[in-house]
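Of the protein chains in this complex, all but one are displayed in their positions.
Let's look at subunit A:
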Amino acid sequence: MEYKGIKSIAEIPKQGNARGQEPAAPSNALALPGPESSRDQEKGVSQNALVVGPSLQSRGKNEGGVPGKSTAVIPASSSSSSRNFSTSAIIERIPSRWPRPEWHAPWKNYRVISGHLGWVRSIAFDPSNTWFCTGSADRTIKIWDVASGRLKYTLTGHIEQIRGLAVSQRHTYMFSAGDDKQVKCWDLEQNKVIRSYHGHLSGVYCLALHPTIDLLLTGGRDSVCRVWDIRTKMQAFALAGHDNTVCSVFTRPTDPQVVTGSHDSTIKFWDLRYGKTMTTLTHHKKSVRALARHPTEHSFASASAENIKKFSLPRGEFLHNMLSQQKTIINAMAINEDGVMVTGGDNGSLWFWDWKSGHNFQQAQTIVQPGSLDSEAAIYAASFDLTGSRLITCEADKTIKMWKQDENATPETHPVNFKPPKDIRRF
């Protein structure tokens, strides 16, 4: 069975309708892989559709009804003659179509860097992968060497916590934004602030750089995401539409170029040509504190306190939830090119997920450095380095922890215990 990538949701074959059934059939077609597959086997047609996840049960050619309910209605039509009906099993068991997770080696903490005097709130990597910078609640930005973990520079200039950092890929600039409404552009050759972007009315919580255009995007407590022209320091747009603080933002080279998540639990896609919203996704119940874009696929994940959801990108269709719930406020999320996603929570829990299947393969808990209280274990920022082999987390006990995959682990020593989800009800 070959499945092609989707182009649009409207192309789902309405096979249910081909038999003259009720309008609810398109959703049935999505929800039921079983009967469709059997039908396809008979017809020999390859589907060009989204594969649906859970093996919700076979009601197939019957009178529709509510998807997802397993009933004892057994299809009476002859096309299902290839299946056996066992009298003991009222419910047919069809193997779930949910993709099996890849095996990933577990991650372990191999280095702890302490040096900051306050919570470490943000991190950004240099495009050459030799150093990274962290912004902290002690109003300084420290630049560290990746290989050794030693401090290279400390930059001062902010008056309050530094909540967002970004290093430009096309110029030798670093951008920082903080709770003091200041957005600064640092020249890395002179280690000085050369530009300031004035206009935010309250603290700035997130910062992102556009990959192709010289644009800086900042979102903050005034519920507006501001788009700045880097060179002229002018504010090009104020993307207004959210009702509450904008706490996460990322950018893409194509439409939608800006995606923001906010404390009003919505995610908005923006059209940068007009400064208007393209889509609003209201799938979350609590504030969306972290967004992460997959480096190669056209999809992204959004994290909120009740769930982590995956969406596909040009149109923002909801794909699925992650298969476990971390049950804490998730502050940071990062994705690897190998398909490892990591989420860091407010209680110090660091969970590692397989991107494709949504399976959580490791649940780590940070250990606070001696001298800190046990409750000071929040993770505020996490980032993979550019190769994706090292993870760096920034925490509330004022340390920076570096993680790498355990080399000695094998699929035999750390088996994957995966159970495909039976009944997805967590909307």
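One rule holds for everything that comes next: a contact is a pair of C-beta atoms (placed from the backbone, for glycine too) under 8 Å apart; a residue touches a chain by one contact, two chains touch by 3 or more; residues count from 1.
To be clear about the criterion, contacts and distances are computed from a predicted model.
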{"item": "Listed names \"Nicotinamide/nicotinic acid mononucleotide adenylyltransferase 2\", \"SKI-interacting protein SKIP SNW domain-containing protein\", \"Exosome complex component RRP40\" or \"Aspartate aminotransferase\", with the criterion being the UniProt name of the chain not displayed", "value": "\"SKI-interacting protein SKIP SNW domain-containing protein\""}
{"item": "Selected residue (touches chain absent from view) among A:D229, A:D338 or A:D406", "value": "A:D229"}
{"item": "Option from A:R170, A:K192 or A:K285 whose C-beta touches the chain left out", "value": "A:K285"}
{"item": "Sole residue of A:S312, A:T328 or A:Q405 that reaches the chain not shown, by the stated touch rule", "value": "A:S312"}
{"item": "Residues from subunit A at the interface with the omitted partner, ascending", "value": "2-6, 9, 14, 17, 23, 26-27, 30-31, 50-54, 67, 97-99, 198-199, 212-213, 215, 227, 229, 232, 234-238, 240-241, 253-255, 257, 266, 269, 272-274, 277-285, 297, 299, 312, 315-321, 421, 424, 427"}
